[in-house]
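Only one protein chain is missing from this complex, and each of the others stays in its spot.
Let's turn to subunit A:
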Amino acid sequence: MSNDTEPAQVSSVAAESHAGDCDAEMQLLEGAVRPLPYHVVKELLSVGVCARCVLRLFGIEEHIYCHSSFSQSMLGSILEEETSFKSEVEFQFCSVCLGVLQFSYCDDGEETVVKKESAKDMALSIAELVKQEGHQIDGFSLEVSVPPLILENESSLLSHMKKKYESEPWFQERLLLSKCHSVKDVLKFAITKPLETLLGVKASASSFRIRLTYTHKRASKKVQNSVERNQECKRRKTGTENALHNVNDESVIADKDCSGYSTIETNSVTGIFSNGVQDQETSEHFESPIEKVSEPCHLVYVCCRTHIYLCGRYLKYSRNVSQTRWIIDEERMGEASVEEIIGSNILPICQGDNYKFHAAGREDIDVRMLGSGRPFLLEIQNARQVPSELIVKEMESKINGLENKLVGVKNLKVVGSQGWALMHEGEAEKQKQYCALVWISRPLEDEDMQTISLLNDMKILQRTPIRVLHRRSPLEREKIIHWMKIERIAGSSQYFLLHLCTQAGTYIKEFVHGDLGRTQPSVGSILGCRAEILQLDVTDVKMDCFVTE
């Protein structure tokens, strides 16, 4: 018996203390409302402005009326009581914020009108989405975007009030226009704490973004046609899904990424409506009360992580693997690509949607990339999990341990957005070192080895090689061969290894065989005979980035 009553007692105590909190909040609220000009509040309420909008327009601190469990009805009734206002209707969408601060919206997927009682309830649906998506987060950043119509309404209303009440003493005191809080700020303030509680992490400048995008069918009244058309386009884009699609294991680079859910750029539009010139016009429009709306805004809320980057250096051991996915007429060239090998092994571990591969330069499919490797960046979109150092090491071992040994990875690690700059910094100046297997039409002499090794920082002129002339401009490019060294091959008099270090952008194959005389000088012309290249390997990409510390 006692067991039954005890829990009940505990919960009632909890309820009481909770009620106690609420009471304290309510008293604070009543205290804040009391000094307001009641006749103005009544007028606002009568033209359909919601309670929170009224309070924020007067610049009242958010923490007073944004308590997460404050419901619409509670706030509304307090205001009405204090000011003895009798509302005619049960509920209507706020004529300024269009329901945003009433936590009411039209659900994008089902097209039904949703009315959340409190900020806490709203935060609950958002938190559910985050959990559904399976994101592992250590923080979140909340972004809200509202349709320009709301700002127009607000602007209209404020100018009207300015005109009507300028002379009144309270107006001077309150400096209405500058003190009012924006809809966005109020909404963010209201939902942030409950979200923090539900998700168990703090709101901060995080790579994990929660975006609420409100749009309204009725585009703003004054905006020109072009912007309206723009709005419609963006609405189409944002009206796709609530949650981002799941990744297909086979898929590679699709063009979708988080930024496709672009928020409506209110900045440029609000610029027009800032105080000043427009006031005259807007207040004229607002002779009659702001039009009451029958529908709330559409809301699309999404959560995604901004791109994470993994950097490192890759090696290519095969002469039949291209750097990036290469398909001609539905047929793949080569047996695999560096991009796919690295990307497909990392993407599932990060549980991302897509990956994009970037490298500092490239080599032909039949050229191996050896030595220190070539710097690369792998961009992972909407990763559900940011890999730890340990996991990154595992990724590296996994790729290096693949049975076919086509590709290797070094110094793999997570890097911030500065990875971009690092990789492309001075790319054109970086030198590359190669080893070519060369054949000449006569036996190699010791003199030849001397001749070659004496050439330092030699300038060559290369016309666009015939093999790329179909897609590149016909130009003559001057390049520098920094040094060369011949290494004899045991058992052969006409084959040898040519080690050379050149300026970025030099076509090595053409430098060896001369490309029908279009590269001058060439190895052949220097040695006074015909020279052919059989194999080429890149042995060093002389860049400082992405090396072990």
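The working rule: contacts are C-beta pairs under 8 Å (C-beta built on N, C-alpha and C of every residue); 3 or more make two chains touch, one makes a residue touch a chain; residues count from 1.
The criterion applied here is as follows: contacts and distances are computed from a predicted model.
Enquirer: Which of the following is the UniProt-recorded protein name of the chain this complex doesn't show: "BOS complex subunit NCLN", "Distal membrane-arm assembly complex protein 2", "Single hybrid motif superfamily protein isoform 1" or "Centromere protein L"?
Expert: This omitted chain is identified in its UniProt record as "Single hybrid motif superfamily protein isoform 1".
Enquirer: Out of A:A24, A:V113, A:L402 or A:L534, which is the one that touches the chain we can't see?
Expert: For the chain that is not drawn, the touching residue is A:L534.
Enquirer: Which residue, A:L129, A:L455 or A:L497, contacts the hidden chain when the whole complex is considered?
Expert: The single option touching the absent chain is A:L497.
Enquirer: In terms of residues, what is the contact footprint of the unshown chain on subunit A?
Expert: 317, 368, 370-371, 435, 437, 439, 463, 466-474, 488-492, 495, 497, 509, 513-517, 530, 532-535, 537, 539
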